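Missing here is one protein chain; the remaining ones are kept as they sit in the complex.
Chain naming follows the written order as A, B and C, and within any one chain the residues start at number 1.
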């Protein structure tokens, strides 16, 4: 008999190679038909949505095909602004890290459309269970920049009282669940939250994010199982940005099939969506929302995108992928594409864009300085007593004794 | 907006109702085409295999359709004998439990074809990672009955030295990995084992079992992910016997899709097979084996069957399902069906069957008595020093001191 | 008042809370229609409906993740894990999520969940139906861990756990579900009927978390125990005929350290008893605390009686189980100095 051999997936290119995305199949916008939102999950029409790529914006910025959503220009501009703000803010904070003002930072460059569009589609009483790469969700909802800065600098005014690593925000009033460093472990909370909403005959739904790399965790499967069994009103989003630190998506199974295809195993619809296309993200989210509202339960959405920046401030992507791969990403830059669309429909122009950007740069600069004035890592922190608060609702003798021992 | 509602799946019938399987779609034998074993996993032909039902034996015991395997009559008789022995042995041990001779027992009534056929298809150097419901695997390989009895009685000659609950066997030489009470947690070991085989350019493959209820564990998904990513030569089997203790398969997701359909999410082929059809089990296993041998990696097989007996000696199925549901199972009894087939092809007859059964009854009785002579639970056990052995390869001071303290 | 077994008392606690609070619901493997493999949820689905008491997929991680999400929404879910041995697939959810949610979000979210699990040995359940993992939880900042020893406490503590806004691991010694057990496995099984603590109010009441019970006052030695071991220790004290003070910790987090310290300062001797294997078990923490707080009152070494440092061995259940014989030996040893 022939011996077996172990297959170790490897990406097509590595440092020193030219970036090469020729293996990707990128269908034109409009190629994927749009089934009715309450279609039966076993419907053949859902094969296209899971294996194709739902796109709306073409290379000229025109919206095309059955998925093209109707969005008021004002909303589009709001989305653009949120994405722009996200990018500018992240650039600034990244630099702050280089200057030693914070211990850690992560950027979402190239992925800003996802959080921004979904945040706008969902309502104020819906709850998102974020990853660390959807700052644009908060930006689109007007979360105070200064609170972000204070959290990132772990200073005296950190809304999380210095207890949590930078960027692991919590913002209940903005529909943004508490983040943590553990990957995947909150995906199922979204399902539980959605089940609770259904249990209470409430009408608020849940939305969860997970990275394509993290779909390998057992939590992912468990969440999908519960969502499927109890028809939970939840939108389950996989952000496939091609990379998990240094591991390309093939290590998470992308050599074999799409992430949207995972929906089939649970009898759920799966949508595979151009994540750099604000309109496509919007449309897919509306579809999943309509489906949940029809009491048909959960939808799995794969956002096909690209992590342009390094994984975090601790990472150097030049060690494991071709330099400048990001600029070659065939689905472009979500900000440039939405801007182009707004211009194409006559609702935006270069001058306004430049002015908007200048305003945002200014806001970011001012806010960063405001935060710096409060203090940066190591130069300001909440009272040390905060270290002991909130372990339990009521502190027990251990906290009391240890506070005394430390003298706080 | 309309409020959500929580969906709680429930089986169509409960105690007091008539058994009702009319919701099941049972296609005739031969309805599912047989793709080539090395077909591409994304091939459309694999949709039929995952959503249909691969069957070979018809109601008259004739083998039909593209999946009909070629099996020497001698092998069929061996399989029949193994199934029969399994059933008789389990009946006897179940009674032994009622007589207080063992602490615990579980039967596999109605599911005997699965272990028996697969054990015969796989080679002596292949390794199966069993559940507690595949005793027929060992029976088909001639594992000494007396070792089973001694393990079940936890007596002095228990091959597992009294350390393990009855029926949680380990039988390396028979290609049977160590069982444990934890569900699902060995599914991934099979994948690791298969990867090791491939790593060593060995040609032995692995086969893993899991119950349909246990597919909800994260381990299931993790195992499939690794199997898919590294093309592990492993056959991954879900035994869908409709029940997980008192929970019907709908609680594991069966309301929404098949278990074989879970393969798609990993780009693996999924086969849905009549588990009460010895020939279909055989054929599906051969297909998966051929695929692995072609270095195409793993296959997921769902065996569609029915757990005729209670879950275990601690269970009373009359509390949660209609009495006598088992006898109404539309796919019949695997033993009766193989017997009918052997008779239909002129390789067996009633007289031989009666004689065979009588011999087996006798063997079981003699062996049970032999085990009883050694001793039953509480009346005989291995030396107490065995409690302390095997925690580590070399005992440390804790073992030494504690043995001394106990005086053994 | 009614005479209840531990099972009935737990069932009553759930029934009372399902009746009082529409935000309480309960789920787990085989918990719904069937009423749980140990019958703790019997009748609850029928009475309160399938939306309030239901079966879950076999996925302990999923069960706890779901419960946390529900808790964050505002419900008070009570999740059953069929055996404490099977809680480990959910360990990350309990430690990294349930225990840390309130702290890390500065109180924006929290997990008011109760996780019930039958626990401990003595029923010939073998390796994976007998373990006592309490020490693993006790070390996790942010989790409460409760272990009742009788029907009255079981009901009152379970209600307190459900009403608590912190996550509570509620371990139910399965050997005493239907009757007290003093470790004399060779003797006839007892029911709860004759035990004082089987007199249980039918309505709502609580036994606060973090308060130990002095089962027996005494002067010569303090015995610390919880769960089944309270009964074993009690028998051993009687058999040895010693004026021991027996403390039933009831919850190990929060721990009633004052009750412990006061008692040992009085008696000067301490024996700790638990079923879990000894090394790294909760007895180590208790011993350390007592030693730190009562050092100058100690007349003899603090002793631990516990399971051996082996996996739970099926056929050797009674060789492994820290029965009254071993407790008596420890009491004798404690009195030697």
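As a working rule, a contact is a pair of C-beta atoms (placed from the backbone, for glycine too) under 8 Å apart; a residue touches a chain by one contact, two chains touch by 3 or more.
Owing to the predicted nature of the structure, the values given are computational and were not obtained by experimental measurement.
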Shown chains that the omitted chain touches within the full complex: A, B, C
Given B:86, B:164 or B:247, the one touching the chain that is not displayed: B:164
Options A:245, A:294 or A:344, residue touching the unrepresented chain: A:245
Chain A residues touching the omitted chain (full complex): 6, 8, 10, 14, 103-104, 154, 158, 161-166, 168, 180-185, 211, 213-214, 216-219, 244-247, 251-253, 314, 319-320, 377, 381-382, 384, 386-388, 391, 398-399, 402, 406, 408
Sites on chain B contacted by the missing partner chain, in the whole complex: 127, 129, 159-161, 163-164, 168, 170-172, 177-178, 180, 182, 185-197, 199-200, 206, 218-219, 222-223, 225-226, 229, 390-393, 396-397
Residues belonging to chain C that touch the chain removed from view: 85, 88-89, 91-92, 95-96, 99-100, 103-104, 127-128, 135-136, 138-142, 253, 276-277, 279-289, 291-292, 295, 298, 300-304, 309-311
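The working rule: only the chains that are shown with their structure count from here on.
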Centroid distance [mean C-alpha coordinates] between chain C and chain B, Å: 36
Residues of chain B engaged with two or more neighbouring chains: 6, 8, 216-219, 251-253
Shared-contact residues (touching 2 or more other chains) in chain C: 51, 56-57, 59, 61-62, 89
